[in-house]
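Only one protein chain is missing from this complex, and each of the others stays in its spot.
To keep things simple, chains are lettered A and B as they appear, and every chain counts its residues starting from 1.
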Amino acid sequence: MLKIENLKVGFSTPEGVNPALRGVSLQLAKGESLAIVGESGSGKSVTALAITRLLQTPPAVYQGGSIFFEGQDLLKASDAELRKVRGGRIAYIFQEPSTSLNPVYTIRSQIAEMIQLHRPDVHDIDSEIIHWLDAVGIADPKSRLHDYPHQFSGGMQQRVMIAMALSARPDLLIADEPTTALDVTIQKQILDKLSQLQRDLGMAVILITHNFAIISGLARHVAVMYRGEVVEYGESRQVLREPRHPYTKALIACIPRLGDHRRRLPTIGSLQQ
Amino acid sequence: MSNDSKITPSTPTGRILRRFHADPLARISVLIIVLFALFAGGTALLSSFNLNWPFDPNITNLEQKLEPPSSHHWLGTDNLGRDVLSRMLHGSSISLTVGLIAVFVSLTIGIVVGAAAGFFGGITDQILMRSVDALLCFPTFFLILTAVALLGPSLLNIVVVIGLVSWTGTARLVRAEFLTLRETEYVKGARVLGQKSWTIITRHILPNAAAPILVTAVLGIPDAILSEAGLSFLGFGVQPPQATWGNIIADGKTYLLDAWWLIMFPGLAILIASLSFYLAGDALREAAESRN
Partner (left out) sequence: MTSFILRRLALSVVLLFIISIISFFIVTLTPGSPYPWGELNPKISAEVKANFRKKFHLDRPLPEQYAFIMKDLFKGDLRSIKDDRPVMGKIMERLPATLALNFTAILISLSFGTLLGVYAARNAGRWQDIVCSFVAFLFIALPGFWISYLIAIILVKGFGVPILGTHSYGIAFPNHLAAYLDTIWHLLVPATILALGGIASQSRYLRATMIGTIREDYIRTARAKGLPEETVLYKHALRNSVRPLVTGIGLLLPALISGSVIIESIFAYPGMGRLGYEAVLERDYPTLVALNFVVAALVLLGNLLSDILYAAVDPRVRLE
């Protein structure tokens, strides 16, 4: 379904173009789940945003490669074609739910906008919205339809984002660090919910995270990124047990484990010689 | 990093120079301002020695009245045969003088009021800021016109009145700077060290506010010039026989269709002078606000 081949993206600065992605290749089949793991600056978010050309150009520059979605190269697609894919086929949820929702519109109007845009055949929009809010685990959705984003807690806001993304019934959901900004207790709830929804809807999911600990259970495959390249790729269980690349090993070693009696938690220094 | 060894990248002066280096509009504006200052200053200097160039602005010559621009009179003559170019040069010194002094007056009042409000806070702040809000409700030009008409149109009255009406922007700016900087570590540190309020104000707070105040000043000059031109047009500016851009237009308005040069040239002069100050001020503001 999705095939990224040798994607190269850079950011132009007064001193030249800084490479952010140095030839990333990934693929994903229908209904599959993939996690992209790496530290800050590894290029994982850039990859995610690049898929539907959501990066601001300038300063971003697409330097090469291709992104095939259902046979179409999105890097060469027209604006109109791209807009059909965005939201309707590939949906996103982002890291900061509190700033990712428009503060001056009710959640009803924002979700309705999504439905009206991508599923014009739906006639009873309110019921549809309530259905999705319920599906993500928001209590008493009917009474909260006309609330504003700031009236929800962080975890709730993220659930609203998920509901909004899913209401267009996309084939692929890209979740960019969806729980990084949330409480640890909420994190698990959201991730479990995402996992359940993925199973129920048979949707493909790409999960971006820097936290190796959360990918098991949600992502079947994992791609480890370091400095703009994919350094390891495989089934998550396999990679976790037998990491091959030194960076992956270091990342896994960083996961704090209950019962670990070491005094200092390991960190990752620079792998550059 | 930068190849420019002469211009240091991150000092304010460096930023300003770089910005103007890169922006052609800004460079043209500065050029025009410099020319304007030269003309105005030069004319004032020459006339203080009773030397008028190219002609005496006040010599009337009815045989040569309403002549179109020619090699003899580059910008033509007015209804009394006076040379328009000479009158415009003299008018330029009035415009620049009004611009500079009125802005000086408004800056002074603005800084004092803003500092008082920001530094002392509380009731003082409330009263001063509500007064600013109230003053802003008045139509500026109408207020100026009223005051000048009642006080009598002289250069002194005009600059003072314009200054008295335009200080609000500076006051708000200075107050904002004071409010933020009052809470910063180095001001608190200075207080702990026992420095007097006055010292704190002048040595710590004002220098930080200098850049936006400068921008307000530069942007205030064309406002003053336009007000003065409006006053002169209505007859309440600096009085004849002194030439001002506004009163050249006023004299010439009855002859618009016959002698277009009387209205076009002074009008264009006002437009170009004001525009240059606005563009330069805007470039300054962008330079001051940017980080490189």
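Here, contacts are C-beta pairs under 8 Å (C-beta built on N, C-alpha and C of every residue); 3 or more make two chains touch, one makes a residue touch a chain.
This structure is a prediction, so every number in the text was calculated from the model and none was measured.
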> Where does the absent chain touch, in terms of which shown chains it meets?
Replying inline: A, B
> Out of A:Ser100, A:Thr179 or A:Ser236, which touches the unshown chain?
Replying inline: A:Ser100
> Hey, which of A:Ala50, A:Val85 or A:Leu182 is the one touching the hidden chain?
Replying inline: A:Val85
>> Among B:Ala44, B:Leu155, B:Leu234 or B:Ala288, which one touches the chain that has been omitted from the display?
In response: B:Leu234
> In the complete assembly, which of A:Leu54, A:Val122 or A:Ile252 touches the absent chain?
Replying inline: A:Leu54
> Which subunit A residues would touch the chain omitted from the figure, given the whole complex?
Replying inline: 52, 54, 83-88, 91-92, 94, 96, 99-105, 113-114, 117-118, 148, 150, 161, 164, 168
>> Even though one chain is hidden, which residues of subunit B still touch it in the full complex?
In response: 25, 130-131, 133-143, 145-147, 149-152, 222, 226, 229-230, 233-234, 236, 249, 253, 256-257, 263, 267, 270-271, 274-275, 278-279, 282
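Here is the rule we go by: only the chains that are shown with their structure count from here on.
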> For subunit A and subunit B, what's the span in angstrom between their mean Cα positions?
Replying inline: 54
